[in-house]
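Every protein chain but one is kept in place in this view of the complex.
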Amino acid sequence: MATTAAPPATGKLVGKRLRRKEDPRLITGTATYVDDIKLPGMHHACIVRSPYAAARIKSIDAKAALETPGVVAVYTGADTKEVGPVPCGASLPGLRVPHHYILATDRVYFVGHPVAVVVAGDKYVARDAADSIEVDYDVLPAAADPEKALTPGAPAVHPEWPDNTAFTYHQEGGDIAQAFAEADVIVKQRITSQRLIPTPMETRGVVADWKPGDKALTLYSSTQIPHLLRSLVAGMLGLAENKTRVVTPEVGGGFGCKLNVYAEEALMSFVSMKLGKPVKWIESRRENYVATIHGRGHVDYLEIAAKKDGTILGLKLKLIQDLGAYHQLLTPVIPTLSVLMMPGLYRFRNVTADIVGVFTNCVPTDAYRGAGRPEATHAIERMVDMLAAELKLDPADIRLKNFIQPEEFPFATATGLTYDSGQYDLPLRKALEIGGYAALRAEQQTARVAGKLMGIGIATYGEICAFGPSPATPAGGWESATVKVDPDGKVTVLTGSCHHGQGEETTFAQIAADELGIGLDDVVVFRGDTAIVQYGIGTFGSRGTAVGGPALYYALQNLKKKLKRYGESALGSDDVRYEAGQCICNKTGKTASLAQLAGASYRALKLPPDEEPGMQTTFFWEPPNFTFPFGAHLVVTEIDRDTGRIEIKRYVAVDDCGKIINPLIVDGQVHGGVAQGLGQALYEQVVYDDNGQLLSGELTDYAIPKATMMPWVESHHTETPSPVNPLGVKGVGEAGTIGCSPAVVNSVVDALSSLGVRHLDMPLTPEKIWNVIQQGARA
Amino acid sequence: MKIAGTQTLPLSRECAYRAMQNPDVLVQCMPGCESLEATGAQEYAMKMKMALAAISGQFQGKVKIADAAPPERFKLIVEGTGKIGFMKGEGALELTEAGEASTQVTYEGDVQVGGTIAAVGQRLIDTTAKMMIRKFFDKLVEVTAGMR
Partner (left out) sequence: MIPHSFDYAAATSFADALEQVAAGAKPLSGGMSLIPMMKLRLAAPERVVDLGRIQGLNYIHQDQAGIHVGALATHFEVETSALLRAGCPLLSETAGWIGDVQIRNRGTIGGSVAHADPSADYPAALVALDARIVVASKRGGERTVGANDFFVDALTTAAEPDELVKEIIVPVETMGTSYQKLLQPASGFAIVGVAARIGQDGHGRLGVTGLGARPILITDATDLAALNTTEANSDIHAASAYRREMAKVYARRAIAAARARA
């Protein structure tokens, strides 16, 4: 795909298509993941989980397990009641928060609910012993479908709240009544964004290591948020934070599902503290599907009002969010993000939205790549297409007509956001040009005459990134960076964000190397150990570079000031500049290299006045606003009439993520995002039966896209710098996912429009399409 | 999962009905069934060993006959729990005369499956359920051959 230039030793690196520094260890299998950690005396835990979605626990008999040679302990909910609860970071008015014990106490609420933990000297013994634990359940009726759970008489997930409603939330802006009164046309549709399983390649894993002598805990966990995890787990266990260390080794994919604090993280800590031994727990894939959060789970009822000419006036939304049985860290927040982004890139200012958060006897939902924005974008982009069809307008034209214009920024939206910057027509026009839109439409005409089902789909999207200004986030939305120059002049960046595949080991090195005028290989970027790295927030919501990057930038500016002060001292002049890895005296031309300056700072013989020894700066950066990337995806599909199979003929993605630091990494992020968007659009579906049994419980039945199922993604960009931060970056981790699903569905609906199809819910399986074609043929 | 079908038995209706209520017959016909012990009127504790090629598992549960309306119809309820999962099947069976010494059995019901077999055995549950029903009736024909 992308050709890669060899990295130059020095010179301008930002903007270059460089290969990732982290890749060699990842692709040669030499990286260290949680499961690679082996500590002396380490024990292994296996968790017994509920096979029922709803049941009372009558008794637990662990006698046989405890008698198994090698087993050292079994703990049940009765032992762990004092730990926790598993935290919910959301605070919505009136939110009902069930007490989330780390092990079930008297009842289980979903298939996969942890009931007991067995600890043994090796994992095989632990697993066998887990099977010998007899749990006597009194099975209860379950509520697995969010809409059915809301009907009167449905089984109550939490008996104390028989209506299964965790919260309702209302938000409005403008005058929706007037907008609908003035409308020439109103289009209504129910649109779902199905439940998905994030499926990182590496499942979760924890090693907890309690040192009884020090009364200190080290917790190794595959997480996106080491510092927040430390704060929250310490709180769950009653430990001081300075006696709690979280280490995040390599993380084999997070996608939001590791932006959380899980029962197992506290449970393993508890076990290690009880036994005084290190304990490892590695989640199996089976467990991952029933114990790690799922994503999406929306049912949206939408109404869009417009003038005959296509001017959109307003939007009404009723959103039913399937929350699952508990609130994990951000569960209830996710649908509120959808509401924020409902208006998309469009100018209309009349919006009303009502969310009903529903408990079900299923795995909790939470942030999954895009977290709320794919749902919103899918809904608005489908509605705009339906509106265009209703008014017989071209889907590109209706978008161009309603976009917020460049001169309107900063733009205050009906949902209370201030969009930073944008030229929303640019990616769309570029996508139309690259795709050859006019020619495609002509080709489609010919294809139709020949009886072929060809579709052209467009989706434009706006996303909210760089989470975020602290007042708008549950835990502080800033990020931190430390830059250290060692005595030999080599540079280490400690970032508080916790990249796990996004490539910041390279992009941050590019930024630092450019600012300091040194080579890419002179910089090491380190993250993920709370004993080494200053407090940070983590990597999620496309914030790594957009918030962590500026923090680094400002730390570098301060470092350069310091270097200059040492330069003045070393060169005996106050007319000194820092440039290209050295301080230069403007008068004499004498120089002091970075290594000399750093060395002098540690040797500390000639300290500049009022300057401390050492060459290190730290910066905590609070962003003034979110950033709002945008883009347009264009998808050409052809459908096999006989089978309903969809072939993607073209996939054009034009994404504007602000300034691009490394185009190769940006393209990689877009490709990966598109893969997951395509998964939702075409393949992935969590299937629960009426009793809350997860039927798609393994990769043999849950279809994530494989390499062979990916189309060629033509990835292009426009670059509209964000004024929010000095780097002009906006974030790109989720863009591909957000733009993809509506573009694909719009394309398929376009292909089938001649059969009278107006809308289809995801995933667009061949069987679903085939059924539609059969109905169309009959009609 | 819904199941439905019909099967012809070379027995009179009364005979067929009686056979299907007889625990000694049921224990032979239900695939893998090892024992049925009466726990109440038309209610039995069941032990079963499912073995399908490499797949195997022990199940414990119960078999119950309800809504009996001899010789026309009854309900058969089978429940089993084991380490690899659990199942609960409820079927309404209707017997109609199809000539002399021939009875047509129409069944319709619902099978719920849970645990590992439900989560990872999607591809095989439907085929397996059908196979077990097929085996049940084949065996029934065999066992009742001498009963007319």
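All chains are identified by letter, namely A and B, in their written order; residue positions are counted from 1 within each chain.
Just so it is clear, contacts are C-beta pairs under 8 Å (C-beta built on N, C-alpha and C of every residue); 3 or more make two chains touch, one makes a residue touch a chain.
All values derive from a computational prediction rather than experimental measurement.
A.B. asks: Identify the residue among A:79, A:128, A:354 or A:390 that touches the chain left out of the display.
C.D. replies: A:128
A.B. asks: One chain isn't shown here. Among A:74, A:695 or A:772, which residue touches it?
C.D. replies: A:695
A.B. asks: Given the contact definition stated above, which residue among B:87, B:105 or B:120 touches the chain not shown here?
C.D. replies: Answer from the full complex: B:120 touches the omitted chain.
A.B. asks: Need a quick check: the contact residues on chain A for the chain that isn't drawn.
C.D. replies: 123-124, 127-128, 131, 284-286, 642-643, 683, 685, 687, 695-696, 698-706, 709, 765-767, 770-771
A.B. asks: Please output the residues of chain B touching the missing chain, sorted low to high.
C.D. replies: 52-57, 83-84, 116-117, 120-128, 130-131, 134
Note that only the chains that are shown with their structure count from here on.
A.B. asks: Go ahead and note the Å separation of the Cα centroids belonging to chain A and chain B.
C.D. replies: Taking the average C-alpha coordinate of chain A and of chain B, the gap between them is 49 Å.
A.B. asks: Can you name the residues of chain B that touch chain A in the complex?
C.D. replies: Per the touch definition, chain B meets chain A at residues 83, 85-86, 112-116, 118-120, 122-123.
A.B. asks: Using the touch definition up top, name the residues of chain A that touch chain B in the complex.
C.D. replies: Residues 51-52, 111, 131, 286, 289-290, 689, 691, 693-698, 700-701.
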